[in-house]
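Every protein chain but one is kept in place in this view of the complex.
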Amino acid sequence: MSDHGHGPPSVAPEKVKVIVGFLFFICAVAVLGELLPSFHPHEHAGLEFVNTFGFHAWYGFLSCVLLVLAAAQMRKLVMRDEDYYDRD
Amino acid sequence: MEAPTPHEVEVVHRTLTDHLPILQVIIPLLAAPLCVLLRERALVRGMAIGVAWTCLAISVTLLQHVMEHGVISYAVGGWDAPFGIEYRIDLLNAYILVVVSAIAAVVFPFGRGGEGLALNPARVHLFYAALLLCLCGLLGMAATGDAFNIFVFLEISSLASYSLIALGRGRRALRAAYSYLVMGTIGGTFFLIGIGLLYQTTGTLNIVDLHDRLQPVIGSRTVVVAFAFLVVGLGIKLALFPLHQWLPNAYTHAPAKISAFLAATATKVGFYVLLRVLFTIFGATFVFTTLRLHNLLLPMSLAAMFVGSLAAIAQTDIKRLLAYSSIAQIGYMTLGVSMGNVDGLAGGIVHLFNHAMMKGGLFLVVACVVLRTGSAKIDDMAGLGRKMPLTMAAFVVGGLSLIGVPATVGFVSKWYLVKGALERGWEPVALLILLSSLLAVIYVWRVLEVIYFRERPEGAKEVGEVDATMLIPTWILIGAAVFFGLRAELTSQVALDTARMLLGTGL
Amino acid sequence: MIEQIPPGLILIVGGLLLPLMPKEVRKVLLVVLPAAGLAHMIQLPTDHVLAYSVFDYDLTMVKVDKLSRIFGIIFHIAAFLTAIYTLHEDDPVQQVAGLTYSGGAIAAVFAGDLITLFVFWEATAITSVFLIWASRTERSYKTGMRYLVMQVGSGVLLLAGAIVYFQQTGSVDIEPWTDLGHHQMRGMFAFDSFGEASLAQLLIFFAFGIKAAFPLLHNWLQDAYPEATVGGTVWLSAFTTKLAIYALCRMYAGSDVLIPIGATMTAFPIFYAVIENDLRKVLAYSLNNQLGYMVVGVGIGTELAINGTASHAFAHILYKGLLFMGMGAVLYRAGTVKGSELGGLWRQMPYTTVFTSVGAAAISAFPLFSGFVSKSMILTAAANEQHIITFCILLFASAGVFHHSGIKIPYFAFFAHDSGKKVKEAPLNMLIAMGIAAALCIGIGIWYQPLYDLLPFDMNALHWVPYDTAHVVTQLQLLLYSAAAFVFLQKMGWYPPELKSTNVDVEWVYRKGLKDVALATGRALDVGYTTFRDELFGVAWGIVERIKRWHSPGGPLGEPWPIGAAAIAAAIMLILFLALGWL
Partner (left out) sequence: MIGYAMLVPAVGALLVGLVGWLTGEDEETGGNDKREAVTIVATLVTFGIVAGKILPAVLDGARPAWTLFEVVPGVPLAFEVEPLGMLFALVASGLWIPTSIYAFGYMRGHHEHNQTRFFVCFAAAIFAALGIAFAANLFTLFLFYEVLTFSTYPLVTHEGSEKAMKAGRVYLGILVFTSVTFLLFAIIWTYQLTGTLDFTDGGILAGKVGSGQATILLALFAFGTGKAALMPFHRWLPNAMVAPTPVSALLHAVAVVKAGVFTVLKVIIYIFGLDFLTVTGAAEWLCWVAAFTLLSSSIIALTKDNLKARLAYSTVSQLSYIVLGAALATTAGALGGGMHIAMHAMGKITLFFCAGSIIVFAHKTEVSQMDGLGRRMPLTMAAFFLGSMSIIGLPPMGGSWSKWYLALGAAEADHVIFVFVLMASSLLSIGYLMPVVGRAFFLPPKPWVDDHGHEHAPQTTRSEGHWTCTVPLCATAVGCILLFFFGTEVRELLLPIFGPTSAMVESIR
């Protein structure tokens, strides 16, 4: 991440690596969860695409990426100085 | 107007009471030379006051009599009208007699004789002689039923006024008196010419008779010319704009007490004679239908109201301010006449009384001020509110009345005038009446601010309240302005009845 | 006798009496009053009605049913927790404001008619502003003014609507839902498109809309909450907006227009939340997003959706309160909640870190946390009614919520780079309050049945089971891949950094525009009047001066003419009068 004069990372990088690794692991598990025998997707007319394999996984990922990228673009439009409203 | 029916006219004259109409005039007339003979200051003064009060008593009795029994006709020397001189007292002139004698009764005792007049004590008897003559003339004009007799009394009162005005301080008083003399004489002459023309046409001088004999020839050139001379002549006497030129100087330079008396009476009697001429001699039909007098009288009245008030605003001398205000107020009266309806005419008539009260009272206040400060400049009145609280309170009330605040007489006049205008369908005129009264706010308030909110200048003469002989007359008039503002039915009923009588719409 | 006491009144009256008490008693009462209020409220039977009359109007002070009851309960709990949370501070203003504010909100929930509702609606507005002003800064003062205008503005719209409605129908009663069949409910003022709505419906709709922070009407929320005091924001977060949700639910259930509005609310604020630096403001945006789910639920208006809304409000008050408590604790200790100035606090504030993380998990609707058992009802209801786009937006927003509330808040406050700040753990009372809230977040997520029993409609009849494999797995997928995206974006360096900044939102319209316009108009009116008058007087004065010159001594009309002129005037007048006879 881009930094702004902050101190060192508060969590040691090696620990972060472990955590991230664990995250990727359970991400995989979550997708595989759809294979469980008790997995009975709820059927809704018109929403069949929701039940395609791994839909929530990629939808969640893409949503977030798009959200952040869009927000970053929006920032160019709306960002002002902190005391913007206090100035007269 | 209709000829009096027999039961309305008292024919037999036997008791003293029956001689009241002539006594009303004769007493001051006889008292005047007596003054010159007596010379003693206190004596003269006492007599003058006594005469004034007697006149008041007589006039009140007459008014009561007229209100109860109708018109009184009195033949001087026993020769009946139209051949002899008739003194004819109806509601209108009984009312005028009361006003004039009441003012006299209040003003004469004001300020212990010559005090405040700055008179040479040796001349006090002459002053009272003139004053009584003036009173006599005014009462006579009101009482008589004979046109030429009116002229005679007019001249008596005028000549007395000239001399009274000339009593004022300095050469300017003389000049004022002189210019009044000239103008008054022109007025008198015009009036005389008018009467002469009428006499030539009709052969009579009796007012009632004149009316009857004029009817067949009413439209003739001679009659119209007579009308014009009479009205313009009277216009000068009552200071109708633009014939008012004598008035401001006369009132300004006369002794304040005289200003009070003249302002309250002289123009009023002139107005009375105007009413007589218009309604009794010529008749409302001729005046309003044939000649359409209102076409001329209305603009003149409005001009008087505004010019008078505006000029009052611009004045620096309090007496001159009040004088110009009088011109405006006379405008109200003639405005009422020009409406030619009961409410309007009643407004004019009631204003005659009302204005007498308030303007008389205000001039007396000024007399007090002049006595104490020696100046009639408005600026010299600074801070008097604390020094002369009672006198200045009288000025406040009088001023409010001049503005026409409700509960004062000024309001009552305005009420009828506006009502008359609306009845006539003259909404703009009604509005102008109200607007012009706002001008009064300005000129009154200018003075009040000086009196109450400006400090007495350093080193100014130390002044104190005046004594009771001045306060009481002042407050009687000012009090009357409030009393008759609240109990206006007393005056306005008379005015309404009179107006109906004059317009011939029945009592 | 005790039933004659309306719910909320104990808090209001007790709150108003607080300043008369000594400090210690005040603190005890602060906690006891909400508890007492809850005890009193719970024992009121459903269908309890307390009527009164004013001006010949028959009004209903209290009307208890299942919907009002569940909101009443959670409002009391929130008041109780917040009271504990603020015990370390001794500010009578906040204590009075907090209690009366929550009392007002509770009383409003039980109001049986529009006038009573209005009275307490305004009461919440007026009392809550003190929680903002209590920060005692120039900024908070100004924010408070804006907040107050917006809140009272909502109140006057409600009043106007009530009046128009009363004028049309002669009634101000709040009517129960109409059952349309197929488990579909419809509130008394529900409408499907703006075209068909009556004026009264619209007025009240916008009245609620302001407090519910509808898009474009929302900005007071993000403006006010970050400026309130540490405890104030926690008070604020619980009541105002949820009262609006309650009111919407009661009167506008089944309004189709609410669905797109709610969907927009879920999506639109999260963009701001991503780039916002002030973490309490981030939470304010996220609160706005959560309200969106509830608004959608109200709009759908089926029994499941309404239950979802009620339970989500319940859960939301707890976890959002918890998050604000956590950030409040940070602010209290570190003196700031700017993301750009924080980081690495987990070592110094471990408990706070844990509790906040629980809140973050709950808002993100992780399985076993409260958000999961409530929010999924709304999504399912949307899917059931085939609101496909809405469903997708809600899904998108769910991922986004995790992103900014679930990850960003704890990450920037407690982890990320060490800010170097040396701070202490939060005070004990804060920890207790957070602890209880955290426990409830987890408790509800696991033992959800007591909550479900409180819901307006029987959950068993709706055949609803929160935990089945499909729900759990898909929800986990959504959340975990969001987390993966966060890691990805961080690694790529695409994640927008925390920057000191102000982000322009619709408030610009009134903070910059309307205010200037109003002041300028005022000055123009005043100055314009004066100028106009002066101009007029100037012209008039010119005329008057001229007239005056004529009338002054020395002027032609202010001075008597010489005798000759006067005589001529007399002659002219004579001619004029003579002319009368010839014309």
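For reference, chains read A, B and C in written order, and residue numbers begin at 1 within each chain.
Heads up, the rule we're going with is that a residue touches a chain if its C-beta (ideal position, glycine included) is under 8 Å from a C-beta of that chain, and two chains touch if they have at least 3 such contacts.
If you're wondering where the values come from, they're calculated on a predicted model, not measured in any experiment.
S.K.: Indicate each shown chain that the hidden chain touches within the full complex.
M.R.: B, C
S.K.: Which of C:Lys424, C:Lys491 or C:Arg523 sits in contact with the chain that's absent?
M.R.: C:Arg523
S.K.: In the full complex, which of C:Tyr141, C:Phe194 or C:Trp541 touches the chain missing from this view?
M.R.: Missing-chain contact among the listed residues: C:Tyr141.
S.K.: Among B:Leu240, B:Leu298, B:Leu402 or B:Ala488, which residue is in contact with the omitted chain in the full complex?
M.R.: Hidden-chain contact among the options goes to B:Ala488.
S.K.: So which of B:Ala356, B:Val418, B:Met470 or B:Leu502 would be touching the chain we can't see?
M.R.: Going through B:Ala356, B:Val418, B:Met470 or B:Leu502 one by one, B:Val418 is the residue touching the chain not shown.
S.K.: Applying the definition given at the start, please give the residues of chain B touching the unseen chain.
M.R.: Touching the chain left out of view, chain B contributes residues 400, 403-407, 412, 414-416, 418-419, 422-423, 430-431, 434-435, 437-438, 441, 445, 449, 452-453, 485-489, 492-493, 496.
S.K.: Which residue numbers on chain C touch the omitted chain?
M.R.: On the side of chain C, residues 54-56, 93, 115, 118-119, 122-123, 125-126, 133-138, 140-141, 144-145, 148-149, 152-153, 155-157, 159-160, 163-164, 166-167, 199, 518-519, 521-523, 525-526, 529, 533 touch the unshown chain.
Everything that follows uses one rule, which is that only the chains that are shown with their structure count from here on.
S.K.: From the centre of chain C, which other chain's Cα mean sits the farthest off?
M.R.: Centroid comparison gives B as the farthest chain from chain C.
S.K.: I'd like the Å distance between the centres of chain B and chain C, where a centre is the mean of that chain's Cα atoms.
M.R.: Centre separation, chain B to chain C: 79 Å.
S.K.: What whole-number Å value describes the gap between the mean CA coordinates of chain A and chain B?
M.R.: 104
S.K.: Hey, how far is the Cα centre of chain A from the one of chain C, in Å?
M.R.: Using C-alpha averages as centres, the distance is 29 Å.
S.K.: Spell out the residues on chain A that touch chain C in their complex, using ranges where they run on.
M.R.: For chain A paired with chain C, touching residues are 1-4, 6-11, 20, 23-24, 26-27, 30-31, 33-34, 36, 38-42, 44-47, 50, 54-65, 67-72, 74-75, 78-86.
S.K.: In their complex, what parts of chain B are in touch with chain C?
M.R.: It is residues 179, 182-183, 186-187, 190, 221, 224-225, 227-229, 231-232, 235-236, 242-243, 245-249, 291-293, 295-296, 307, 310-311, 313-316, 320, 324 of chain B that touch chain C.
S.K.: Flag every residue of chain C that touches chain B in the complex, lowest number first.
M.R.: So the residues of chain C in touch with chain B come to 547-548, 550-553, 555, 557-561, 563, 565-567, 569-570, 573-574, 576-578, 580-582.
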